[in-house]
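Heads up, the thing below is written out as structure tokens.
The complex is shown incomplete by one protein chain, all other protein chains being positioned as in the whole.
What follows is subunit A.
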Amino acid sequence: MMSAVLQYIAFLVILVVLAVPLGKYSADVMDGNRVFLSPILSPVEKLIYKLTGVRKDEEMTWKTYLICVLYFFFIGMAFLFVFQMLQDKLPFNPQNIDPMSWHLSFNTAASFATNTNWQAYSGEGQLSYFSQFMGLTTQNFVSAATGIAVLYALVRAFVRVKKTTIGNFWVDMTRATLYILLPLSIIVTIVLFSQGVVQNFAPGQTAHLVEPVAADSEGNWIEGAKIDLNTHTVTVHGKKVDDAAIITDQFVPMGPGASQIAIKQLGTNGGGFMGVNSAHPLEDPNVLTNLIECIALLLIPAALCFSFGLSIKNKKQGKAIFAAMFIMLVVFLGIIAYNEQAATPQLAHDNAVNIAMTDDQAGGNMEGKEARFGIAQSATWAAFTTAASNGSVNSMHDSYTPLGGLVTMLQMQLGEVIFGGVGCGLYGMLGFALLTVFIAGLMVGRTPEFLCKKIEPYEMKWAVLVCLATPIGILVASGIAAVWPDVAQSLNNAGAHGFSEMLYAYSSAGGNNGSAFAGFNANTPFLNVSIGLTMIFVRLLPIIGILAIAGSMVQKKKIAVTAGTLSTTNSMFVFLLIFVVLLVGALNFFPALSLGPIAEYFSMIM
């Protein structure tokens, strides 16, 4: 018991200890200051500006900034789409993998350009190395950098007084990639490949199975078969199986994994190199890699809270936002951990199965979890990955207990603002902060203001849209899918859990998360297109809203702090902010959650 609690505490403490200095460093980078890596990276930065024709000191209005984001988004997506469609004709395809279908390619391109990394495909089987590292890895970097850029456009709007411009998108995006994401990725990559994560360009290998297995004529595994290699016969319960194939070798996937896995964790992307993501032993082989990957997935979003405080010259504000996020994270982590450790009566099977936590075993609900991670390392990852809009997994959320699974879903439905994606989680939370000061202002009858700038109807309209983008995306799309004829065939489990699988899919898309109740077969034309469009909608609408707010805020004057000003840095504000986030989420999603995980919970205990 103690050792499990210590593990949870270790994760949280390490996260905060690393986030504070990274926050300071990132603030310097985004404010355009020199940092300790400048001597090495500054020449590269200048080279990139030269190659792309960027004028470093050119300032942009919010509309120009937005147009640049959109051009960059759609062109990046188009490149990825084309790579995947032509992967059989491009190099680095030693497994001779076929091109993707148009709808799967659209879905995947939308998924990685929006920083979602929803995967309707399996990496080792359906993507060439070229598509993986030229396409996905690139988008992993730049989609995360875009999030940081948009965040800093908003930061400048609060800092600047009576101006019209909010920075230069190309400079912001380049500096975020070069100074923040790239150095961290290099460190993580080196740790990963030294511990057994694959990093090569070799084709997949085959290895000798100690015990051969048999498959029937349709290619399905025959359970309980007796195999005689000398006479080449397969028998089941004494009966010979005709046309059975004996399989003597195993597939061992290869490829440039570590470098892609590093950035998919750091950039809150989450798209696994392998189909089962970091549950795969070649993607996350031991507790050291798991610690690094798990911390990496929440590190930058947590650090940016402190960067925000430093850049707006109000450290307390950064800490207040961090506190609101951290409190929610700890509570949700606690609920997941408790439920997974308690497991289910169906698994305990009247005490025939030992689900107790001892020194020799993790116990708990181990279905879909790896022995090396047990409950603590799996539950922590599940809480972190759905809090951050990362979406990578090291255990299968589909096999979580009803309430453990509910929390992972709820964290996404809250709009991915409990740290959330790199940059986008924080600007989403700032949308909620505007909503909070507005509601609080109405209650006390004062004009709402945030960081000494007046909040007026124009900003409020956009803030509401930013906050409601996720609920609208999830509820509309999953509502349509629920009545669409063939969707039921994609479900892997029956009853309420089947509904949960579909709701999870759209929650994941609508929160730009990317994790899945992976039994759900999402690779159909309808699901690929509808999930793809949902991801684009919930990515772009908040970006447009935040930049519009920035464009308006930057023109305002600062008003003096008086005794009547509502403090946005005290514990009262932290409480109100949490309250508003939960209220919006609960009101929107309670009915849908009742039909899925809550219904399943009650049928489980009956």
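Here, contacts are C-beta pairs under 8 Å (C-beta built on N, C-alpha and C of every residue); 3 or more make two chains touch, one makes a residue touch a chain; residues count from 1.
In this text, contacts and distances are computed from a predicted model.
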item: Missing subunit (named according to UniProt) among the choices "Potassium-transporting ATPase KdpC subunit", "Glutathione S-transferase N-terminal domain-containing protein", "Branched-chain amino acid ABC transporter permease" or "PaaI family thioesterase"; value: "Potassium-transporting ATPase KdpC subunit"
item: Residue of A:I180, A:A258 or A:L451 in touch with the missing chain, whole complex considered; value: A:A258
item: Among A:N493, A:T524, A:Q555 or A:T569, residue touching the chain not depicted; value: A:N493
item: Residue touching the undisplayed chain, where the options are A:L127, A:L282 or A:L503; value: A:L282
